[in-house]
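Presented below is the structure to which this report refers.
With one protein chain held back, the other chains of the complex are shown just where they sit.
This part shows chain A:
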Amino acid sequence: MLTITNLSYAYPDGTPALRGIDLVVAAGEKVALLGVNGAGKSTLLLHLNGTLRPASGAIVVDGLPVTAQNLRQIRARVGLVFQDPDDQLFSPTVFDDVAFGPLYMGLAPAEVDQRVQQALQAVGMTGYEQRPPHRLSLGQRKRVALATVLAMQPSLLALDEPSAGLDPRARRELSELLRTLPQTMLVSTHDLALVADVFPRSIVLAEGRVVADEATSSLLADHDRLWQYGLI
C-alpha cells in the first residue's frame, strides 16, 4: 500500500528534517508514528500526498509513485488531515468543506451529497451540515476535518496528531472511530493511550530517522526505551 524508500528532506534553511527513511505499510495496517516534537513526523506525513517534495528518495502509494505528474491522483488516494483543524477547514459551512473534495473530483451532485452524509455519519457529525466550522468545538472540528477526507474515499489516511487538545470523552470517541475505519492508517501522535487502543504497529522517529519499527505492545512494554525516545 505504502512504500517509502530512502526518503530525505531538508528545510529551506538547510536543516535536515528526514534522513533516509525506509518504510513499508501493508494494506489495512494501522500504524502509529511516534517521536518528540521536531522528530520529523509531520514532515513525513506532508510528503505522502506531495505537499512537500523529497530531496531524495521515493514514495509509492497503491502502486502509484508520488510525482508532480501524479499529484491529483495521489491526493485522491491519500487523505491527509492536519493537526490543527483550522488548517483543514476553509469553507463557510461544514457541508461545503466536506463536499469540496468530491466536487473537485467531478462527481455528480447526488453522489457528492451521499458521500458527505456518509462521511459525516462516520464521524458522528450528522446534522451539522449548515453550521460554520469556526463555531464548532475543537473536537467537533477535528471530526469534520476527518470527514473532509473520508468523503474522498482515500485508501490511506495520514493523520497528524488527531487527539491533540481533545478532552477525554472526545479522545475516547476518536479512538473508537479510528478503530472502526477500514482504511490503511499512518497516524502521528504523542498519545500513547490512543496508540495502545488503535495501532498494532508503531514507528518511532528521532531526528529524522526511524529508530524503532515494531509491535506496539513490545514498544509500550519497554519503559527504558520509551524514556530514551522522549515518549514518556
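In this section, a contact is a pair of C-beta atoms (placed from the backbone, for glycine too) under 8 Å apart; a residue touches a chain by one contact, two chains touch by 3 or more; residues count from 1.
Heads up, the rule we're going with is that contacts and distances are computed from a predicted model.
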Name of the absent chain as recorded in UniProt (options "Cobalt ABC transporter permease", "Phenylalanine--tRNA ligase beta subunit", "Cytochrome aa3 subunit 2" or "Alpha-D-ribose 1-methylphosphonate 5-phosphate C-P lyase"): "Cobalt ABC transporter permease"
Residue, one of A:40, A:54 or A:101, that touches the chain absent here: A:101
Sole residue of A:8, A:91, A:114 or A:228 that reaches the chain not shown, by the stated touch rule: A:91
Those residues of chain A which, in the complete complex, touch the missing chain: 49, 51, 72-76, 80, 82, 84, 86-92, 96, 100-101, 103-107, 132, 134, 148-149, 152
